[in-house]
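One protein chain omitted, others in place.
Our next item is chain A:
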Amino acid sequence: MSLLDQPSSPSLSGGGMTRRQAWGLVGLLAAAVIAWLVFAVWPDWLNAILISKKAFVSAILNGITLAGLYFLVASGFTLIFGLMRNVNLAHGSLYLLGAYIGYEVTSRTGYWLLGVAAGFAVLAIVGVVMQVFVFRRLEGDDLRQTLVSIGISIVAADLMLAVWAGGTYQIATPEWLDGALTLPVITAVRSNGASVFLTYPLYRVVVLAAAIVIGVGLWLMLHRTRVGMMIRAGVDDRAMLQASGVNVHAVFAIVFAVGAGLAGFAGVVGGSALSVAPGEDVRYLLASLVVVIVGGMGSITGAAIGALLIGLAEQIGLVYFPTYGIVLTFVIMVVTLAVRPQGIMGKAR
């Protein structure tokens, strides 16, 4: 089969357009269609199919901002699970604990930013403690890591239920993050000729911006700094790294701290955008698992792509086929696993 294939591939590239160029053209076309969908005033037939332009554009924007939140949670997960191969199914509990701590600090001090910082700092410490006292003893033993971390998550969920009860908490965002942005997107034209512009909550845009900044920062840390180099080296061959005089345990503790801290940070940010309640831990654990599996384990870019796919699928599903919306997420996961088991950006090992 492969022998037969070989002669045809040069002829394909010789046909005026390479595969890369073809994909580029498709991408350009898609971008043009999306730009038209967003900026043009829709004809009636399109409104009829997609409910309304406001609904469609909002769903896309919400999908992207939700992806920002998912990315914040999943980036910590991808560091710990994907990069260090340390199965930590208590990641969702870290998210929820961070949210509760953020709520307590914010409501007591009145400073939201302080709550965000506390969420990150406290959970980073919790992460180090978990790494040193639990996971260090279980290095390389996936099954025990899985069982122990599930145990931790169950105990943590009940402890949090005991402390914060079953109520729904809303972390209050500061005044300067409240309100809505008016976007230069016309959703409809009134009969008197005035255009109706789309408004969008400012806070969600900030969440997205934070996710992008953190994503770029993480990527730079992993690929451009000495610490990042050590982490990558430690994952590939820890014995050799240790032999060259690096304290591997310290490096892994740092990664765990950053990963857990990001979960706590995401908890505060997510708890302000949506809300905090028991059960969130499982929800975000599942979301991060799907994001990391789809995106590819250990890849920051992959986590971003995975989060974007899942966020968009969830929101579009919610608006256009709510009953079966949840299926869409898992269809994406199944297709990825079937076609590209290592994930979209994952390295085959």
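One rule holds for everything that comes next: a contact is a pair of C-beta atoms (placed from the backbone, for glycine too) under 8 Å apart; a residue touches a chain by one contact, two chains touch by 3 or more; residues count from 1.
Note that contacts and distances are computed from a predicted model.
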item	value
Chain excluded from display, named as in UniProt, from "ABC transporter substrate-binding protein", "Transglutaminase", "Aspartate carbamoyltransferase" or "Bifunctional protein PyrR"	"ABC transporter substrate-binding protein"
Absent-chain contact - pick from A:Pro43, A:Gly167, A:Gly193 or A:Gly245	A:Gly167
Among A:Val38, A:Met221, A:Val235 or A:Leu318, the residue in touch with the chain that has been omitted	A:Leu318
Hidden-chain contact residue, picked from the options A:Tyr203, A:Phe252 or A:Phe265	A:Tyr203
Hidden partner interface residues of chain A, rising order	51-52, 54-55, 58-59, 62-63, 66, 107, 161, 165-170, 172, 178, 180, 199, 201, 203-204, 274-275, 277-279, 283, 314-316, 318-319, 322-323, 325-326
